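What follows is a single structure, and I will ask about it in a moment.
What you see is the complex with one protein chain gone and the rest in place.
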Amino acid sequence: MSAGVWRPPKLIVNPWARYGLLFLVVVYLVCSLTPGLLPMVSLNIDWTRAGQGLPRAADMFARMFPPDFSRWELLYKGVRESVQMALAASVFGMLLSIPLGLIAARNLVPLPVYLVGRALLGISRTFHEVIIAIFFVKIFGFGPLAGVLTLVVASMSFIGKMLAEDIENMPPGQLEAIKATGASFPKMLLYAVQPQMLPRYLGVSIYRLDANIRHSTVVGIVGAGGVGQVLAASFSRYDYDFSLAILLTIVALVFVGEFFSNWVREKLR
Amino acid sequence: MTREEHARKYPEVWKRFTPRETLVRYAWFIGIIFVAAWSLKRLEIPWFYFLDAHEQAADLVTRMVPPYWEFFADITGPLIETIHIATLGTAITVFVALPIAFISARNTTPNAATWLIGRFILVTSRSVNTVVWGLIFVAIFGPGPMAGIWSIAARSIGFVGKLIAESIEEIDRGTTEAIEATGASRLQVLLIGVIPQVLPVIYGTIVYRWDINIRESTVLGFVGAGGIGIMLYSSINQFAWHEVSVMLIAVFGIVLISELVSATVRKRIT
Partner (left out) sequence: MLSITDLVKVYPSGEQALGGVNLQIDQPQVVAVIGSSGAGKSTLIRCINRLVEPTSGRVTLNETDVTALSRRALRRARRRMGMIFQEYNLVERLTVMENVLSGRLGYVSFWQAYRRKYPPQDISRAFELLKRVGLDGYHNTRADALSGGQRQRVGIARALMQQPDLLLVDEPTASLDPKTARQIMRLLCELAHEQGTPAVVNIHDVNLAQGFADRIVGLAGGVIAFDGAADELTPAVLSDIYGEEDWSKTIQNPVADRSGGKDRGTLERESAAG
C-alpha cells in the first residue's frame, strides 16, 4: 500500500474474492429474477401480474378498513381454541420433552440410545410445523386434535433439545459426586440433574408456551383448528375487513403471550 | 449416646419447604393439571380417533414406501425455487431491517415517536406467521414465488430487526461518545461508531434467519406462495404418498444442508 493513503480494512481481504462475490450476487439476481432465462433455475415470476401488486394492495387495504369485529363470536371461538391448543400442547410437550431430553444427552446414556434420541430430535425439528400438521390432519381428520398433536411434537423437540444441551453442559463433577454415594440412575437424575435443570427448563417451557400461541395461528391454515382456520376462511372469501380484525387480534394475543412469558421468566431468574 | 439423648441434642425433623411453600407448590401442580384438562375438554377432541391411529399411521408408512424415486426429476425445479424464495426474501430483509433496527434501538433512535413506530413494525412483523403473511401476499401479487419472497421478507424483518436492535442497545457507549465528541453528525456516528460494532451480529443474524427461511419456504406453497410446498400439498391431497415421501426426503436434505452451511458461516464470522 502506498504511503499517505489509508483505507479501512475490508471484510474479505482478497480483492478478487471481494469483487468476485459481488459479481456472483449480481449474476444470481439476474438469473433468478428473469423468467425463462435458465430452465429450472430462473424463478417463474409473472412481472406484469406482480406489477399490479401495488394497486391491488391499495385496494385490499381499502377493503380491510375499518376492521370488522361484528363476527366477534366466531373470532372469540377461534382465539379460545388457539389458546387452548397452545396450553394443552405446552403441558404435554413439557412432559414428553423430559424423556427425549434425557436420552439425547451424551453424558447420561450410552451411544446407541443417544443416537436414537438425536435422530428423533433432528427429524422433528427439520420438518416445518405445517408439514407435520398436514400429516396429523390426514390421520386424525380436520380439527384441533391435529393442531394439538403438531404443537406437542414441536414443543417436545424444542424443549427436549434445550434440555439435552443443558444436561451435556453440566459440570461432570456433580454427577460424579452423586454417583459416588452409591445412588442409582433415577436418584442421580433426582438429585443432580433435576435441581440444576429446573429453572432453565421452566424458562424454556414458558417461552415455548408463547411460541405455541404464535404457531397455533398457522396450523389452522391447513385445517388443524384454531384462529388460523378462521383467518384462512376469511381470506378465501375475500372478507378482508374481517381478516384484518383477526390479524389485529392475533397481534394482540401474541403481544400478551410474550408479555406474560417475559414476566414469568423474569420471576424465575 | 442413646437414640433419645441424641434426639434431644439434634433435631430429628427437617423439612425442605415450609408448609406455606408446600401449599404453593401443590397449588401450581394442580393449577397446571387443571389448565391442561380444561384445554383438552373444551377442545372436544374425539378421542376415539386414537383407537385406529396406529393403523392409520402404519397404513401411511406402507403407502409411502418405497419412494417413487423418478419423481425427483420433477421436483428439482420447485426445490430450487424454494431456495430462491428463502434467499431473495432474506436479501430484501437486509435492506429493510437495518434502518428499522436503528430507529428501534433506544440509543440510536431520533425521537420517541420513531422508536414507537420501529417497535410497532417489529412486533407486527413477528406476530404474523410467515404462512399468514403468505395469505396476504398471495392476495396482492397472485400465486407464485413473488408472494413467497415478500412473505419471507415480511416475517424476517421483525426477527432480524429485533436481534440487531438489541445488540445496538448493548454496544459500548464510550466509543460512540468519543465519536460524538469529535463533532460528527448523527449519520457519521452511526457509520463509524455503531455499525462496525454490530456488524458481526448483523451477518450472523442474517445467515441464521436464512437457514430458518429455507425451512419456512418449504411450506409457503400450501397457501400458493411458491416453492416445493405447492407440489407437496397437491400430492398429499391426491394421496400420492410415494411422491410425498420423495419430497419429504428432499426437504429433509435441503434443510439439513442449509443448517450446516449456516452453522459453518456463523462459526467463521464470529
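We call the chains A and B, going by the order they appear; numbering starts again at 1 in every chain.
Just so it is clear, a contact is a pair of C-beta atoms (placed from the backbone, for glycine too) under 8 Å apart; a residue touches a chain by one contact, two chains touch by 3 or more.
Fair warning: this is a prediction, and the values are worked out from it, not measured in the lab.
Asker: Identify the residue among A:Leu21, A:Ala119, A:Leu198 or A:Leu268 that touches the chain left out of the display.
Answerer: Of all options in A:Leu21, A:Ala119, A:Leu198 or A:Leu268, contact with the hidden chain holds for A:Leu198.
Asker: In the complete complex, which positions of subunit A touch the hidden chain?
Answerer: Answer for subunit A: residues 171, 173-174, 176-184, 186-187, 190-192, 195-196, 198-199 touch the chain left out.
Asker: Using the touch rule from the top, list residues of subunit B that touch the missing partner.
Answerer: Residues touching the hidden chain, for subunit B, are 3, 6-7, 9-16.
Methods note: only the chains that are shown with their structure count from here on.
Asker: Between subunit A and subunit B, what is the gap in Å from one C-alpha centre to the other?
Answerer: Taking the average C-alpha coordinate of subunit A and of subunit B, the gap between them is 4 Å.
Asker: Inside the complex, what are the residues of subunit B that reach subunit A?
Answerer: For subunit B paired with subunit A, touching residues are 32, 35-36, 38-40, 42-46, 49, 53, 56-57, 60, 76-77, 80-81, 84, 87-88, 123-124, 126-132, 135-136, 139-142, 144-146, 199, 215-216, 218-219, 222-223, 226, 232-233, 236, 248, 251-252, 255-256.
Asker: Quick check: in the complex, which residue numbers of subunit A touch subunit B?
Answerer: 11, 28-29, 32-33, 40-41, 43-46, 49-50, 53, 56-57, 60, 80-81, 83-85, 87-88, 91-92, 123, 126-128, 130-131, 134-135, 138-141, 143-145, 148, 214-215, 217-218, 221-222, 225, 228, 231-232, 235, 238, 240, 247, 250-251, 254-255
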